[in-house]
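One protein chain is absent from this view; the other protein chains keep their places.
Right after this comes subunit A.
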Amino acid sequence: MNAIVLLEDVTKAFKNKKAVDDVSFSINKGEVVAILGPNGAGKTTTIMMMLGLLKPTSGEIKLFNMDPKEKRVRERIGAMLQEVSVIDALKVIEIIQLFRSYYPNPMSVEELIVCTGLSDADLKKRAEKLSGGQKRRLGFALALAGDPELVFLDEPTVGMDITARKQFWQTISHLKEQGKTIIFTTHYLQEADDVADRILLFHRGTIVEEGAPKEIKMKLSKQSVSFVSEEELTIAELALLPNASNVYQKDGRIYIVTDNTDKILAEVFEKKYKISSIQIEQGRLDEAFEQLTNNREAI
């Protein structure tokens, strides 16, 4: 089996409050997986359990088919966590060398510098004197120090500016090309959409949706066909079209919400309506995300 991360019926309760509730999933080698969800959805708790830093209340977690606490596992993983400050009184290069010494086959310093964008001047600085963004780069360097096969990134881009963020995701796709498996959490929907092969959508401690970004979009947000009508068309009439699930008017355009835009188009042309400037809206993940989390909120 190719699964290098396996969670089975994992639950974590803090004082009777379930932070993670009966979650199961597996991740294969070479996948880039986003754990997406609003604050308090259980993303960080799940990451911490996968790393063996928190013990599940029930259920089982295996990395490389072993307990996450095993030394042989820790030699093959790297992580960037939230709320971990830098070790003080050491220069950046000293910390990097220290971390490289922990692993059997560390990544070279040159490679780490290329990956993280730390400059030579940064390397000579004391770690506590770095700016927030530079500290994140150092955190990233420490995650990669052991040339890990499996990388965990918990909200990696918080505190990065746009350029740094862009560079960061470029590095991630580069790492993906090398066959590394990457798991990251984010609440930036765009990031999950752009980078991930698969999204695990968390809400209130459970996985509410799972699939490729495209599939999630398909599932969660209806597409629509919109146009400007040149004749009097009633909403009631359009609503009778077999594939229309909703019809509404907005800013002088008529929107037909549907599961199948092709069929709606065919139907509209068949009726020979006088319409112009036709557009197909795919529905963005942002909407899907809000829709989902709001819906769940209501339950």
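Keep in mind that, in the parts below, contacts are C-beta pairs under 8 Å (C-beta built on N, C-alpha and C of every residue); 3 or more make two chains touch, one makes a residue touch a chain; residues count from 1.
The definition used in the following text is that contacts and distances are computed from a predicted model.
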Protein name (UniProt record) of the chain left out of view, among "NADH-quinone oxidoreductase", "Phenylacetate-CoA oxygenase", "Iron-sulfur cluster assembly scaffold protein IscU" or "ABC-2 type transport system permease protein": "ABC-2 type transport system permease protein"
Chain not shown: contacting residue from A:Met66, A:Val84, A:Val114 or A:Ile235: A:Val84
Residue, one of A:Leu98, A:Val114, A:Val158 or A:Ala212, that touches the chain absent here: A:Leu98
Residue numbers in subunit A that touch the chain omitted from display: 51-55, 71, 74-75, 77, 79, 81, 83-85, 87-90, 94, 97-99, 101-103, 146
